[in-house]
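With one protein chain removed, the remaining protein chains of the complex are shown where they sit.
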Amino acid sequence: MKLELVDVWHVYSPGTEFEVAALRGVSLSVESGEILGVVGGTGSGKSTLAQHMNLLLTPTRGRVLVDGVDAAAMRKRDLRRRVGLVFQFPEQALFAPTVEEDVAFAPRQLGLGEDEIRRRVQNSLEAVGASHLTGRFPHALSGGERRRVAIAGILAMEPEVLVLDEPTAGLDPAAREDLLGLVSRFRDESRSVVLISHDLDEVAEVADRVCVLEKGEVRAVGTPAEVFYENLDVAPATVRVVSELHGVYPDLGRPVRFGETLQALRGLLEA
Amino acid sequence: MGPNGGGKSTLVRLLNGLLKPDSGAVRVLGLDPAEKPFEVRRRLGVLFQDPDNNLVAPFVEDDVAFGLENLGVRREEMRERVKKAIRDVGLEGFERREPHTLSGGEKQRVALAGILAVEPDVLVLDEPTAMLDAEGRREVLDRIRKLRRTKTILHVTHHLEEVLDADRILVLNGGRLVADVSPERLVLDAGLLRENRLALPPVLRISHELGLGFCRTPEDLARAILQKAAKRAELR
Partner (left out) sequence: MVGAGRTFGRFYPAVSLLHELDPRAKILATAIFILGIFLVGSIPGLLEVAAALAVLVVASRVPPGVFLRTLRPVAIIVILTALFQILFSREGVTLFEWGILQVHEGGLSMGFFLALRILLLVLAAGLLTATTSPVALADGVEDLLSPLKRFRFPAHEVAMMTTIALRFIPTLQEEAQKIMNAQAARGASFAEGGLIRRAQAFRPVLVPLTVGAFRRADELAEAMESRGYRGGEGRTRYRELRFQVRDALALAVAALVIALGALL
């Protein structure tokens, strides 16, 4: 499915002394089957944006469209099933005595049959590499395992868009790498992924397109090469190294991912 | 440094007497924390990971004063030291703010001020940036960097780039001390990194892969690449 935000504004506590405009006219689309990275610093509006994608927050102005249809007119339940939102530190919301029951929560809310629920729990635990944890007590797991189980809890709705808000925050480097490896596998022909992160290196590694958010506005959007090479202040380390060399070696191209950057630099040294 | 469950947090808690060793001895400035926890705690301050759980009082200045109140410091002196500590972490004007209105980075700086106000000789930081965003991390690390050479600092972290200018890096794994090396040695020791699940930041990873030694910033790395390319051209 295609998810679009059209001129979305969001103002917190309007008309009070705490009034803040977190989003100021954001227009953005998530195409079917892509991984869209959203980067931005504190106060850029990243998390507010995430919550608009399944209308947990409603825009003060502007619209959210699902395949061209106004999401506000859809049933909330349908919308939240089709757009799965994984919040920052999602493991804080684990509540059931076993991993299996926790992951079954969302499909059960959907009113599915027991067989279907079981199938979905299995599939989504498999997708996050946590099949072996089925009967375990969630709070006895490691940080990385808890995080993956919490994501499985959203995957079990079989969403068409998966929104991940800072999925690697607070994880140790090994768990982070494991999780990042999974992100690109969440995407298939029918499912897109929105990866919201302040970690540029991480986004550079997996995104098909990147959106830079700044003070509630879209500053740039496009392929990682376009966006990062034209906005070096928000570029990952790989891009910054290569752009330093462009003056002397203009033919280096515009590699973004770690592997391709390394290859380009190797080529340069071995030429 | 070291993987989760390696013993980093346990070590921190042994240092200030929150835990007692089953065997062996701990000495902090010659004192046994298990026997004289309060003596040790006024000389060794600990900043923990979760910014919210470091703060006790409903206002910034009251929280900074908490450790001084515990020590029974006189009020006039307390005012001076609270004021100075708040200035040292760059939070003037935040005195009357409530913690829940602060960002994660600001909360950690308040907690740091509370520890600095007590004027400890040793500062222990237990993953102080793990729960912060990039900006919060930068704020807190800046403050920590300013304290360099003024105190002994023990900084527990998963991010190698945070401790690249440390004098020594200790690696704990499976409850054992497996390495005590300089950062330069550590980043070049692929085996040590792999065995302890330590990740190099991208710039160091590239320079490592290209055999360019210890480059910390993209600019350093670009320079090293240019030098090496020039050398190769000369040879030819």
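Order of writing sets the labels: A and B. Residues in every chain begin at 1.
Methods note: contacts are C-beta pairs under 8 Å (C-beta built on N, C-alpha and C of every residue); 3 or more make two chains touch, one makes a residue touch a chain.
This one's a predicted model, so the numbers in the text were calculated from it and none came from an experiment.
Within the complete assembly, B:G67 is the residue of B:G67, B:G136, B:P183 or B:P218 that touches the hidden chain. Shown as candidates are B:M78, B:L164 or B:L226; the residue that touches the absent chain is B:M78. Although one chain is not displayed, its contacts with chain B can still be listed: residues 13, 16, 18, 37-38, 41-42, 45-46, 48, 50, 52-59, 61-62, 65-75, 78-79, 82, 96, 98-100, 111, 114-115, 118. Annotation for chain A: contacts to the undisplayed chain at residues 12-13, 16-20, 22, 51, 54, 56, 77, 80-81, 84-87, 90, 92-96, 105-106, 109-110, 139, 153-154, 157.
The rule we apply is simple: only the chains that are shown with their structure count from here on.
Those residues of chain B lying in contact with chain A across their complex are 3-5, 103, 130-131, 133-136, 158-159, 197-199, 201-203, 205-206, 209-210, 218-219, 221-223, 225-226, 228-229, 232. Contacts from chain A toward chain B in the complex involve residues 41-42, 142-143, 166, 169-170, 172-177, 198-199, 201, 236-238, 240-241, 244-245, 248, 258, 261-262, 265-266, 268-269.
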